[in-house]
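Removed from the display is one protein chain of the complex; every other protein chain stays in position.
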Amino acid sequence: MTLIIDGLTAIFLALGVFLAFTGALGTLRFPDLYTRLHASSITDTLASFMILFGLMLQAGLTLISVKLLLIFLFLWYTSPASSHALIRAAYLNRLPARLIRRPNKETPPSKP
Amino acid sequence: MFSYLRSLSIGLLVFWLLLSGYWDNGLLLLLGVLSMLLVVYLAGRIERYYPLRSLANPRTLLRLPAYWAWLFVEVVKSNIDVARRIWFPRRYPISPVLEQVPMTQTTRLGRTIYANSITLTPGTISVRIMPDSKLLVHALTHQGMDDLKAGEMDRRVTAMGEQ
Partner (left out) sequence: MFGAACLGLLVVMAVALVRAFAGPSVYDRILAVNMFGTKTVLFIAVYGFFTGRPDFLDIALVYTLINFVGVVAVLRFVEKMIDPKDPSPATENRKEQA
């Protein structure tokens, strides 16, 4: 039983570290701030979930798990707020964004 | 009737109990109650100057878990999409786009939930609220913007705020 839980924890931790590395790599590869923010939100959302969930499996049903859950909730509540504040400040300060036009001029049909 | 300050004080007490873990130490409980009273007093002062106009009605709170489950699946899907575009930029190129998206929520709470959900999903970030209840959104790809404009998330958030 503990072997299965240890294996699951290892898998979740490995996935989490891989996703965190993906996000950090994205901030290096993407061309401007606006696209880099998308990369950093990967590390904020799913990577933190994977790592904290892997730790929760180790802790079981204790107060430690509750604390891990609280960290997870705080991260998921604060990360959109801080990235929105960041992109809003950058936009209002006229940081140039690199955009790509749609191939055809007409806007896509939006379903009601 | 649960007013804002009353539910805040109950929530803070539960928070203290969960964090400290000592449920039978008199001194720690007293300190918890004292700090709860201090925070509620400060929140009451803020409430006097910047009142919270729309509190969630109980039905919204009941519908919240189902929405969270749906949102979590969306977050996972878009995470995979963005991670794919980071690792294989040649096969999956990015096409950043900045467009206005209509939103049908009317309350401040609904709009906050919608904008936060957009930002939480990797691949789309809400930039600011425009006139005519539109939201300026930056998306990593044209595909992501089209998915957002299809209005699934907007419809769910609006349905959650209904009486």
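Note that the chains are named A and B in the order they appear, and that numbering of residues resets to 1 at the start of each chain.
In this text, contacts are C-beta pairs under 8 Å (C-beta built on N, C-alpha and C of every residue); 3 or more make two chains touch, one makes a residue touch a chain.
What you see is a predicted model, and the numbers here were worked out from it, not measured in a lab.
Please output the residues of chain A touching the missing chain, sorted low to high.
Within chain A, the residues that touch the unshown chain are 6, 9-10, 13-14, 16-17, 20-21, 23-25, 27-28, 33, 36-37, 40, 43-44, 47-48, 51-52, 55, 58-59, 64, 67-68, 70-71, 74-75, 78-79, 81-83, 85-86, 89-99.
One rule holds in what follows: only the chains that are shown with their structure count from here on.
When the C-alpha atoms of chain A and chain B are each averaged to a single point, how far apart are the two points in Å?
15
Can you list the chain B residues touching chain A in their complex?
Against chain A, chain B makes touches at 18-19, 21, 75-76, 79, 82-83, 86-87, 89, 94-98, 115-116, 119-128, 136, 138, 140, 142, 146, 149-151.
Using the touch definition from the top, list the residues of chain A that touch chain B in their complex.
Listed in rising order, the residues of chain A that touch chain B are 19, 22-23, 25-26, 29-30, 32, 34-35, 37-39, 41-42, 45-46, 63, 66-67, 70, 76, 79-81, 83-84, 87-88, 91-92, 97-100, 102, 108, 110-112.
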